[in-house]
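Structure first, then comments.
Note that one protein chain of the assembly has been removed; the remaining protein chains are unaltered in position.
Up next is chain A:
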């Protein structure tokens, strides 16, 4: 396939995943705002949503320290000045889908195109609190439909592999960042560890990766940070854990090696990082420092993405 097309399906998948992750963050922020005790604490919740999404500096530049809910979620959902907005990312996903129109099935294209039209329509005007759930649902539903169409209609070939690699690189990055932000940024100081605020934030974190139910099935009624970190990094059953994501990247890279009859530098890089992830324990990670560890995973993931782009000639 063309290198440009491989680049297109890879980024189509990444943008879809990122849009969905961002929508889920907003859902959590909204949930927190609804359950918070005061206006001040609502402001804190919305601010932490921006921090987790990596958008807080750009937001403050535009609006100052005013973290009113509708202003924040509209910024994250639909602001044209914000390239990280859900609307911009869905548009990027759809543009990439147009670029690779000849590599994806009609079902996939129509799911993306129709979803984009719906979302564009829902976000054509500022969203009010009463409309937020519907908008977020539409984003999630679109992604579910695209994923379903992809699973059910695409050949299991290089196109499929590149898209899946895009999805799981994005997801690994997202999980690592969310965990890192919680651990390193959100908590005012280590003195707060184990406090109510701390517990509530861990709960929020689990919700934002749709892992709260799964976690409580596995760990009835505890909110022990170390267990949560273990869950998000090392639990191979959880589809958003780092180990899970890396296993999917590995199997799809193996698919490429099989189809092309050989491995590349990216395979080598992935093997090293993957091995380190599989052989480690949560004790080792905390000993090394969670933040340091997560930063390492994030930068390795970026390196792997870059190596794939170079090895498979995504661009000239």
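To be clear about the criterion, a residue touches a chain if its C-beta (ideal position, glycine included) is under 8 Å from a C-beta of that chain, and two chains touch if they have at least 3 such contacts; residues count from 1.
By our rule, contacts and distances are computed from a predicted model.
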Among "Circularly permuted type 2 ATP-grasp protein", "Mutual gliding-motility protein MglA", "KipI family sensor histidine kinase inhibitor" or "Putative TIM-barrel fold metal-dependent hydrolase", UniProt-listed name of the chain not shown: "Circularly permuted type 2 ATP-grasp protein"
From A:106, A:222, A:237 or A:281, residue that would touch the chain that is not displayed: A:106
Among A:40, A:114, A:134 or A:224, residue touching the chain not depicted: A:114
Missing-chain contacts mapped onto chain A: 1-4, 6, 95, 98-99, 101-102, 106, 109-110, 113-114, 117, 158, 260, 312-313, 316
